[in-house]
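Left out: one protein chain. Kept in place: all the others.
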């Protein structure tokens, strides 16, 4: 399994029967492939639906049925459409159980930077700021490093998406919980040592009973 | 024609093709009977519909189809149902062209009191405060006096429904416009003298070219 | 996620001192069966959020007549003399809220807003004790969110997931109340296998429990 699917599989274990979940564009989308059939997890797409199904075959593409990344999608039985006001009422109002997003940087306090590199990349925040503030549980799903540089920082240096809202970080190296007293390493990839994780992380880590990730 | 229908008929002349109109409980409801067939006027009921039709016969009563006064009503073709949030979005947002309401008191500045007589009658404001603030044109439709006492005052003495929002007052005696410089008498009942109106009104009136009301 | 519950399970949701939002407009669209069960439970000192006080023998009026209500937050109590009598006697506290403001306050809670600025009530006793805020040279009242422990709503039809559609003007406050309570119980008249995803008014994620009408 590649790094991205290791991450996605681990994130999927955080989802429970009946949860309403929003998966960000890119890596987080892969989480859907790892949700067990035995549970009902409802995927929201913030452009206006709950009940995101698998990608359609080319013969079943409907140009009016897309996700927030402009990909063609399908709707599961029991799903429904709504407008952007309702969609963000659901998000901001705390009705999303889990949101999973990528990161440019995430820090030990749970602050996240994911939408702008001033002067370089200015795509905009889209719905990310609302999702991170509104969802009951915020999981950052990201590769541990970008071109060798740690993404987990003591303090974010880029403009924030939201301040101190992230609950959990999942990378291919380990799983981290953001708590009152700091950032806890709670699981590690079986083939990655704690020392390596510490070395590849730009934030102080609290290390107690570190379990092995299922990969 | 009785006083109430004289008022209702005159108010109806203020309605134009395509207008969205909200008629309050009681006297204002009678306005619907005087709208010419040649124009389309859309009646809103703030409990959740546009396209109020005539009262149903007893065989056609639907307990889930009522107006804001809890009377059974019907829906015209092209009408639709919505919830209270949408209903008051329409009202507060300035999408209602004309609202017609009764009054306990209305004053020369266009302030209206219609929802409470402290210690005596406390029904509540219902949707009236939103309607008076939100509608493009506010018409008070009321008998000129209550037990011989003028309802049009220099200043309202009862708690207000809204401050300086009324545009026009229609009674069985005359028609009044609220303008920057004060309250103008613009029409009178053909059988009622200007002197009588002045006598029966507790506010200073500006009297210029006074036309005759069609009764 | 099986959401259907019976009377016994419903009764277990009730407690003294709860804040309960009840759908309906002058008893149209109010879940009478659920109200009857609250009466039967004998729970006391409730705070009821409802458009109005219902009638003495219909809607939330039954709870007021049974002296189960400590406080009523509503826009109108005029059709229920028992409510007025108890208010005068000092045994029922009544907070009168303009209907559109009531809808927006409940919506604000459900949509995660910290409040809304409304022009409704400015210059009236409704503004007393509230913060007034000027934006774009206009004065508004800051109205705060209003949520509940429990929402009791009525819908016409559900599917097996808990999606809801309503019938005519029985919709009114039901959808917004479904967004703003810790637990939401919907009384429904029928259950179908599937609802058209375009017409669902209340997505299933808002609905915790369903009580099905017994034929």
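When the chains are written out, they are named A, B and C in that same order, and each has its own residue count from 1.
Here is the rule we go by: a residue touches a chain if its C-beta (ideal position, glycine included) is under 8 Å from a C-beta of that chain, and two chains touch if they have at least 3 such contacts.
No experiment lies behind these values; they were computed from the predicted model shown.
Here one chain is not drawn; of A:18, A:53 or A:126, the residue touching it is A:126.
Among A:68, A:168, A:183 or A:213, only A:68 touches the chain left out of the display.
Among C:112, C:162 or C:203, only C:112 touches the chain left out of the display.
Chain B residues in contact with the hidden partner, per the touch definition given at the top, are 17-18, 20, 40, 42, 49-51, 75, 77-82, 86, 88-95, 133-134. In the full complex, the hidden chain is touched by chain C at residues 104, 108, 111-119, 133, 135-136, 138, 140, 142, 144, 165-168, 196-199. Think of the hidden chain as still there; on chain A it touches residues 45-49, 62-70, 75, 81-85, 87-88, 91-92, 111, 122-130, 133-134, 159-164.
As a convention for this text, only the chains that are shown with their structure count from here on.
For chain C, the chain whose average C-alpha position is most distant is A. Chain A and chain C have centres, each the mean of its CA atoms, that are 35 Å apart. Centroid to centroid, with C-alpha atoms defining each point, chain A and chain B lie 54 Å apart. Averaging Cα coordinates per chain places chain B and chain C 29 Å apart.
Residue positions of chain C touching 2 or more other chains, listed in rising order: 107. Counting partner chains per residue, chain B shows two or more touched chains at no residue at all.
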